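Every protein chain except one is present and positioned as in the full complex.
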Amino acid sequence: MNLLGYSLHQWVFGVLSFITIVFALMVVFSRNPVNSVLYLVLTFFGIAGHYLLLNAQFLAIVHIAVYAGAIMVLFLFVIMLMNLNADDEPQKTMSSKIIAGVLGGLLLFVIVGVLRQTAQILPQTQGAADIGLVKTLGMVLFNEFLFPFEIISILLLAALVGAIMIGKRETTESKL
Amino acid sequence: MMIPLLLLCIPLASAIVIWSFPAAFTGIFSKLFAGTQIISLLVIYVLHFYASTTTELQYDMMWFNAMGLHVSLLLSPLSMLFIILTSLVGSIIVLSIPATTSKHVYALVFFMLFALQGVFLAQDGLLFYIFWELALLPIYFIGLVWSDATRATLLKFFVYTVLGSLSMLLGLIYVYLHTDVAGAHAWNYNAMIQAAQALQPQQQYFVFWSIFLAFAIKLPLFPFHSWQPATYVEMPYYGTMLLSGIMLKMGVFGIIHWLFAMVPAAIPSVQQPVLILALIGILYASIIAIQQRDYKRLIAYASMAHVGVIVCGLFSAHVQGIQGALFQSVSHGLTVVGLLLVCDILEHRFGSQTISNLGGIRNTHPWFAVLFLCITMGAVALPLTSSFIGEFLIFNGLFSYSPLIMGLAGISVILGAVYMLRSYQGIMLGQHTANTTATIPKGHYILLTVVMALIILLGLFPKPINDLAASAATTLVHTLKPGI
Amino acid sequence: MIALFIIIGNGLLALLAEIFKFQKFIFNITFVLLLAALASNYWAWQHPQAFAPFSNMICFNMLELVLSSLLIAATILWLFIQRASHNHQTFGTDLSSLILFALAGGLLLTAFQNLTTLFIGVELLSIPLYVLAASHKNSADSHEAGFKYLILGAFASALLLFGIALLYGGAASFDINAIQAYLNAQANLPAFVKMGMLLLLIAFCFKVAIAPFHFWSPDVYEGAPMAITAFMSTVAKTASFYAFFKITMVCFNAPHTFWISMLMAFAVLSLILANTSALGQKHLKRLFAYSGISHSAFLLLIIIAQQKQALSVNALIMYTASYMLSGLGAFAILVKHGDVISDYAGFAKRNPTSAFSFSVCLLSMAGIPITAGFFSKYMVFVLLLSSSVSIWVSVIAIVAALIGIYYYIRLITQLYSKTAEEPQGPIQTDNNWIALLCAIALLVIGFFPQSLGGIFTF
Partner (left out) sequence: MINGISINLYLLLSAVLFCIGAIGVMARRNTIILFMCIELMLNAVNLLLVAFSCLHKDATGQVFVFFVMAVAASEVAVGLAILSMIYRKKRSIDTALLQNLKH
């Protein structure tokens, strides 16, 4: 199926990319944090669409669950907790914004410039096409990547302990 | 083969013993160890004549295999000369320290003697550097804790000196990386000399200047002298004695033992700039010395002028010039220590070291006046004193290089006579009487007598030192000018 | 590898302590278990066996054993510094478990064989430290430090990840040996792989505070609780450096060495910036932050000049060991006496032993013989001059070392300066044995440089 010389895949890719980039820009430039969070969720959906396009179905689901589901809820929760939904963020000075824009643009320029002519040199390995399935991923994760998997549980535990340690109120405070 | 190691161990052990025993023992121990120092010096001096082979005067031990570093020591005639200076002057310094001083000071002084002897004995490039740096620490801490020296002065002194050392380290490592002993680099003296001599002329200049900077700062040579006057004046007397009597000679030793041996080919072309710097230094220091009212400051500048003459002798690259420079190093060590002893007495017994506040001391202390006169004569290089022989040899060597430079350097003798004699006159003669009730401790009398005796003895009978100087100078000149 | 498990198990045990009420013993347990970890490393050293566990995710060969032992030993010393600090924190179970997890991350950074392990190691080291930097409850500075550390750390992690992703795009594997094989096989690298390598290196420059990515470190060091700063500036930084060293030594070596000129520029910039900024500091923590940047630059010079591998490895061991020892010794003083430099005037009168230890640590940082610091600096210079790096880099390094000597010696001069007023009260006999131990260790290593500087032979 072709439309204007582009395949369906390419159309979908184009639309998803457009959505992703536009919402990403809106995350950065929206003045209200709540709006930012919502735009970020939309960006994540765009990225999840890309995952689906890349045949990474399981990852797409996990991505939605973890990012849009968990992390974003955490963000919203904190924003609500702090009652930050007003547009009262003081702006950075114009000069610092310009500097940030120039630096960022420069970074983009460098990265894009470097990345442009690359595809021809890439190795094209032949392998199974169904790598995105739970079964394949599970096999890799629990065979080859068992050790990092175990360590990442320690990492999550450390983050948990750390968050609790910071969050709990000082017990000695009241005595002093 | 233990002789060089023994030379290192005696002061180190003295330092450790003094440091670890209670302060009550310090007085007796310091005298004992100063005596040990002298006796061991005599024994080793005699032994070194009877050492049948040079292996008995060598010591070598692997230290840091990964970097080709050895503890390698050799008692050459040149080292012997400087060891004599260190032991003699060092013992005098130890004995001159006031008895009330903390035991740490004694320990630090002995530690410094250890480091200095290490500098003079080291046959391994990095070992030399390590001892060179180690010698800086005790004097810095003496100045820091037990003197009135301001922090700025000490900081300047330390950083200036370390600037030189680091530059020397750069040069030494550069040479080290060109050595090749069985496929590996070595810090060994002979290997380094071979490697350095094989360098291209351009590289030799680099090595010369980077290493020479350390020696020039230590001496100090004009224009690297700005740390010197304040440090000399603000240090306690024993500190200044260490600095000017021995530590400064590290520069002389380094130039002869390392620099001349490593880059002889570069010497002819650097001779002239260095001689000119030395000449400027001599004249500059002499003129400033004439204007000084403070006797200790005067000694500081006089010392700088005398060192300039020594450097002139060295860089005449003539056998007599170098011989004279070596002889004069010993002689200058003795005279400057004598002068500083006098200065110590003036300040602490007569209450001032400003020349205009003193006078007429001869009337009350005739024997002191005689001793002081003899030492002053030594500083002026009058015949019959040791300095005369040294300076005579230096000017002789310098004449063969350039009569003009010799003539200019010769002015220093006249200027020296002016400021030395005028200060003597101001302090000792005249009617104005400073503090007549002052008593001079017996210990100081003895030390001054010993210094005077040595100055005159060496003037009359220079052979023991002169032979060492001559043999060192002859071997050196052979490397400098092969074919003579 | 047993050591890694002991440490992780120890961290979990520390968490259990709260439940089963043995908080009182947790310090002793940690101490004993860390010693056991050291012993297990020693045993593994005596019984070398070549096997790569967990599908070649980590490996503890000779080098990794030495480096991880250094980290563990430094952490043992640190435990005592933490206990001695007048901080509000007691030796809490949460604190000890977080530190142990961070140490486990440090061990992973020495032992990684796969970019996955590298990444997780970086995070496992960093995340507990973000928390600990912010852990001073009543200090806004501490919160700010923790927050800045986190933002910058996360930013650096993102750069690291982007670099890893680009490398993966080229090599189709995360295994460092596979990546090396890929890089060696390519005559001309695709531009995006080069970009990946550069991003990876820049991310490490962030982590070890190399200019121009160093700006976070003085703020974070100043704001964080003193003992945490001690850990960050010694163990954490050293561990990151080991990873930096390993990735450049194993992966990014010949024929693709285009990154050297970039790192060289960073090193020179760090040497100049750090040493000039350190001159005007009034607080010791900031001073040590800037001097730490300068030390990072010297370590970076080892990476730049790695020619003979054994020599550069030995130099790395020597330098990091002396850096950690002198840093811990200095912080052992700082936790007791504060970090305002002017408070240290006449310090030697009041605490002669502490002043001695502090001076030795500072002399070692300055690189004065005959401390360990001298030999480490010396090895760097030898490496530098024997490599093809321009001699001007050595000259700049020498000048930087000289400026460093200036401010360290100025500090010593301050310690021994004579104050106008008499010392208050009698001479304190503070049993600051941890600083003394560090000082003695520095001197001993200085006397026997072969012990650390000659572990590996050519």
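So that you can tell them apart, the chains are marked A, B and C in the order they are listed, and the count of residues begins at 1 in each.
The criterion applied here is as follows: a residue touches a chain if its C-beta (ideal position, glycine included) is under 8 Å from a C-beta of that chain, and two chains touch if they have at least 3 such contacts.
Because the structure is a prediction, the values reported are computed rather than measured.
Partners of the chain left out, restricted to shown chains and counted across the full complex, are A, C.
Remark: the omitted chain is touched by one listed residue; of C:Leu38, C:Ile120 or C:Val380 this is C:Ile120. Only one of C:Ala158, C:Ala181, C:Ala265 or C:Val444 touches the absent chain when the whole complex is considered: C:Ala158. Even with one chain removed from view, subunit A keeps its contact list with that chain: residues 7, 9-10, 13, 17, 20-21, 24-25, 27-28, 33, 36-37, 40, 43-44, 47, 50-51, 53-56, 59, 62-63, 66-67, 70-71, 74-75, 78-79, 81-82, 84, 89-92, 96-97, 99-101, 103-105, 107-108, 111-112, 115-119, 122-129, 131-132, 136-137, 139-141, 144-145, 148, 152, 155-156, 158-160, 162-163, 166-167. Panel shows subunit C; residues 116, 119-120, 123, 127, 130-131, 134, 140-141, 143-148, 150-151, 154-155, 157-158, 161-162, 164-166, 168-169, 172-174, 192, 215, 218-220, 222-223 of it touch the chain omitted from the view.
Here is the rule we use: only the chains that are shown with their structure count from here on.
Interchain contacts link the chains end to end along an open line, per the touch definition above. Seen from the C-alpha centroid of subunit A, the farthest chain centroid is that of B. Centre-to-centre, using mean CA coordinates, subunit A is 31 Å away from subunit C. Chain geometry summary: the mean Cα position of subunit B and that of subunit C are 43 Å apart.
Residue positions of subunit C touching 2 or more other chains: there are none. Within the complex formed with subunit C, the residues of subunit B that make contact are 63-67, 69, 126, 129-130, 133-134, 137, 140-141, 144-145, 151, 154-155, 158-159, 162-163, 166-167, 169-170, 173-174, 176-177. Put simply, subunit A touches subunit C in their complex at residues 110-111, 114-118, 121-123, 125, 143-148, 151-152, 154-155, 157-159, 161-166, 170, 172-173. Interface of subunit C with subunit B (complex): residues 310-311, 314, 348, 363, 368-370, 374-375, 378-379, 381-382, 385-386, 394-395, 398, 401-402, 405-406, 409-410, 412-414, 416-417, 449-450, 453-454, 457.
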